[in-house]
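One protein chain omitted, others in place.
Right, chain A next:
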Amino acid sequence: MGNFLPLIQNENMKIYRRPRTWVMVGILVLLVLTISILWLIFGERSNTSMWDVAFMESSILFLLVTIFTVVIAAGGVAEEFTSGTIKLLLIRPWSRSKILLSKYISIMIFALLLAIILFGSTLLVNWICFGINAGPDAETTFVGMDGGNPFSYMLKYYGLTLVSLVVTVTLAFMLSTIFRSSGLAIGFALFLLLGVNSFVGLIAMLDYTWIDYLLFIHLNLTQYLDGNPMREGMTLGYSLTVLGVYYVVFIALTWYIFNKRDVAS
């Protein structure tokens, strides 16, 4: 019934009219600038490739993109509940599923926007710092053995991390819907992301088959870029399948609970 776009417009308004969103974007761009400038000051420009710096920054700062998006996703549903606005939001001629979908879509748009800003700013800043009249000895060192094109390598890297970002953010979105508390959702999602990721390497060494199905073994897809997966015999296709199954479960649970729940106080 009616046009769905205004709902996404609404959710976007609720994201971008808040100062915190722009603080996040500001921090991201500022960090890119800072790292590049420090590198320029303390490193040697003549033998530094812009791609090396851009790639290094991307791999560090993408974690920040994930954290920021998790914060927004965790707030998405929970804040409507804690502020009580959920009551006025739901009593419109829209099904709960569609209202939830509009929130989910606008959060995904935000994730994509942050990733694009990171990608764009690392490339632009480092092109200005290191790319123009590049030093004679500058050689790209990070690209795998095959010596492919650094730009397409970066794109692949972003593509794969975006897939894990979507799964992580969906997890945060689900926690936000279940617990109706943004603090709990942020805390839980980040604990799983950072805490578990730090000893996931250890777990991966264990020789049990059930470990093959753990979400966290598969969240870092970039392990396939250089061809040395965490566990022997794992392929990109296999990881994507496992992530896909988790994703479907997360989405189903989120929508089921949101539709079912009584909205009290």
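Note that in this section a contact is a pair of C-beta atoms (placed from the backbone, for glycine too) under 8 Å apart; a residue touches a chain by one contact, two chains touch by 3 or more; residues count from 1.
Simple rule for what comes next: contacts and distances are computed from a predicted model.
Undergrad: One chain isn't displayed here; going by UniProt, is it "ABC-2 type transport system ATP-binding protein", "Sodium hydrogen antiporter subunitD, ShaD", "ATP synthase subunit b" or "Zinc-finger"?
TA: "ABC-2 type transport system ATP-binding protein"
Undergrad: In the whole complex, not just what's shown, which of A:13, A:38, A:63 or A:116 touches the removed chain?
TA: Touching the chain that is not displayed is residue A:13.
Undergrad: Among A:51, A:68 or A:94, choose the residue that contacts the chain missing from this document, as touch is defined above.
TA: With A:51, A:68 or A:94 as choices, the missing chain is touched by A:94.
Undergrad: Residue by residue, what part of chain A touches the chain that was omitted?
TA: Residues 1-3, 6-7, 9-10, 13-14, 17-18, 83-85, 87-88, 90-95, 262-265 of chain A touch the chain absent from view.
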